[in-house]
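A protein chain is absent from this complex, but the other protein chains hold their places.
To keep things simple, chains are lettered A and B as they appear, and every chain counts its residues starting from 1.
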Amino acid sequence: MIVKDYFLPESLDEAVTLLAERGPDLLVMAGGTIAMMRMNEGHLLPDQVMGLRRVGLDAITINGKLSIGATTTLSTLANNESVPMLSQAARSAASWSLRNMATVGGNLFARNPYGDVATALLALNADLRVINRNGERVLPLADFFAANRQLEPGELLADILVPPPTGQTVYHKFGRRAYNTPAVVTIAAHITRDGDSVTAASIALNGVAATPVRAIPAEKMLVGQPLNGETITAAAQAAAETVDPPSDAVASGWYRQRMVRVILERVLTQIMEQEQ
Amino acid sequence: MGVNMTKVRGQGMAAINYPTGMNLGGDPSQALIHASTTGNFIISLSSTDLGQGLKTVIAQIGAETLGVPFDTVIIDTADTDTGPHCMGTFASRATHRVGNAVMMAANEAKKALLDVAADELEASPDDLELDGNGSIVVKGVPDRSISVIDTALAAHFKHGKTIAGRGIYMKPKSKVDPLTGEMDPDSTEAHACTVAEVEVDTETGEVKVLSLKSAYEVGQQVNPALVEGQIVGGALMGIGHALYETTNPYYPAIDHGPLNFSDYLMPGPAELPEMESVVLEFPSSNGPYGVKGVGEMTANCPIPAIVNAINNALGVRITTLPVTPEVVLRALEEKAAQA
Partner (left out) sequence: MASKVVSFTLNGRETEVMVKPLTTLQVVLREQLGHTATKTGCRQGGCGSCTVLLNGEPVLSCLLPAEDVAGQQVTTLEGLTPIDGLHPVQRAFFDHYAVQCGYCSPGMILTTKALLDRNPTPSREEIVEAISGNICRCTGYTAIIEAVEAAAQALKGGQNGR
């Protein structure tokens, strides 16, 4: 690995300035669990790298919305119980030592079927605060994924903003091992009910496409309906029918498609059985 | 739909004979032993310890044959270029082959040691014995003795002699009888039987190994703790082969192969079943102190036992490895289609 320059800016200002000056050739790296691995392997050979460990984006604050600094480690999020689905998602990722390095921001860039926290964030309708030398903008996470994770040149991801959940949440990472496992499929669901009837449904699936995606047809089928065996089966079936998952070393597309149905059925059943 | 309704259990069994060594074009291992000035014995080998404990059992065998304390035996497996020849650590052959070579070398070195001690004690070598604690004594006369250290010092600095020995064990190539196919490929055989219990989720196809209960017949155990280590470690490898591990998940399409340690699936510590094993000892006729090999076999017996348990649970006949959840679901679909 031959890198000409490695920068460790001490502030966000310094980081966006460096990025503006150096342009897209400057590789941005947070926890490095994706970037360093690819460099060690020789799949990524940048001339210049910028590490974000010292820019001070590693805090979680609550101010109406939950704001998670982009370089917050998965361990820090796992130990923060303010949104249980998020701490659970963080705990489900990789191993202890890796979670001590990997960041929440970096998790949004993880290739399928990784991106456990990203999946939970998508179900929670998170927004991204993105910053460049001249200012900032807020971008829905769903749009970021729809645009294949492209930020504008010169932009850094600063924080992730999470509105407080209004309903019930269930997160289920289905992998081949109990711990430290890549996912077959991951499902995060956020369902709001009024009495018997579902008033809002947000279901995120991972392992089924290049990025985490929402199960829109299933969500639409549930809104206005009660949660029962019938509606759950129909929604799970609809979710499975609308995905065409890829095959990789963990599972085939054939198997993943079936598991979307089975696991979503289990997730929704769990929500049905929970107290509201 | 109740989640528990989808879980079914089954039991399966498998038994194996496992050869110690294999039929090569003559299969030798050699050993050299010499005493240092201070009476330690260095056993030089080019046999490799991969972690299974070869150095420990070879030191035990060497110490036992020499009649000296275990901690005065030093195993040097430093260099396959310069050490005495060994075919290698495979086919569960090392303890058997190398152990036999070391016994032969140790007997020669012991004779050289006793010759020097006999001079020092003014006794006949035939009247001497080693007490296992670092001394050579005249049989029946415990106060007439000399330490191994003093003997080694005397050999080096007074007599100008080496205390050394050479050993080889070679299994000759066995020719196949062209008419009957009869041959003698291995040196001895160990045996194992495993009963596996599994739980299969018929909705997801996941298999959980609940227990592995095994009986192993491995000849004389030189070191029971190391035998146990092989059995437990091998069992998890067996689960890996049975349920997880492959570099070609959807053969013949090879573009899904695992490219790194996180994508290559192996069972982890959470996937351990309850495990119980008993070890029976029927010494072999040709192994050092009656040993047989107990290496590779420990990964083998669990595999068919687990697959048989899955077949028993589901009423199907799966014959490919690994039995991934997808393989289970496809077998169930085929069964449903035939019904």
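As a working rule, contacts are C-beta pairs under 8 Å (C-beta built on N, C-alpha and C of every residue); 3 or more make two chains touch, one makes a residue touch a chain.
All values derive from a computational prediction rather than experimental measurement.
A.B. asks: Pick from A:Thr17, A:Asn80 or A:Asn100: which residue touches the chain that isn't shown?
C.D. replies: A:Asn100
A.B. asks: Of B:Gly234, B:Pro249, B:Pro304 or B:Pro325, which sits in contact with the chain we cannot see?
C.D. replies: Spelled out, the listed residue whose C-beta touches the missing chain is B:Gly234.
A.B. asks: Please identify which residue in B:Gly26, B:Gly132, B:Pro185 or B:Pro269 touches the non-displayed chain.
C.D. replies: Final answer for the missing-chain contact: B:Pro269.
A.B. asks: Considering the whole complex, not just the chains shown, which residues of chain B touch the missing one?
C.D. replies: Per the touch rule, chain B residues meeting the hidden chain are 50-53, 225-226, 228-229, 232-237, 260-262, 266, 268-270, 272, 275.
A.B. asks: Against the chain that's been left off, what residues of chain A make contact? List them.
C.D. replies: Listed in rising order, the touching residues are 1-6, 8, 31-33, 36-37, 39-41, 49, 51, 53, 75, 94-98, 100-101, 177-180.
Everything that follows uses one rule, which is that only the chains that are shown with their structure count from here on.
A.B. asks: For the complex, which residues does chain A have touching chain B?
C.D. replies: Chain A reaches chain B through residues 37, 41, 94, 174, 176-182, 184, 229, 247-252, 254-255, 258-259, 262-263, 265-266, 269.
A.B. asks: Quick check: in the complex, which residue numbers of chain B touch chain A?
C.D. replies: These residues of chain B touch chain A: 1, 3, 203-206, 244, 249-250, 256-260, 262-265, 267-271, 324-326, 329.
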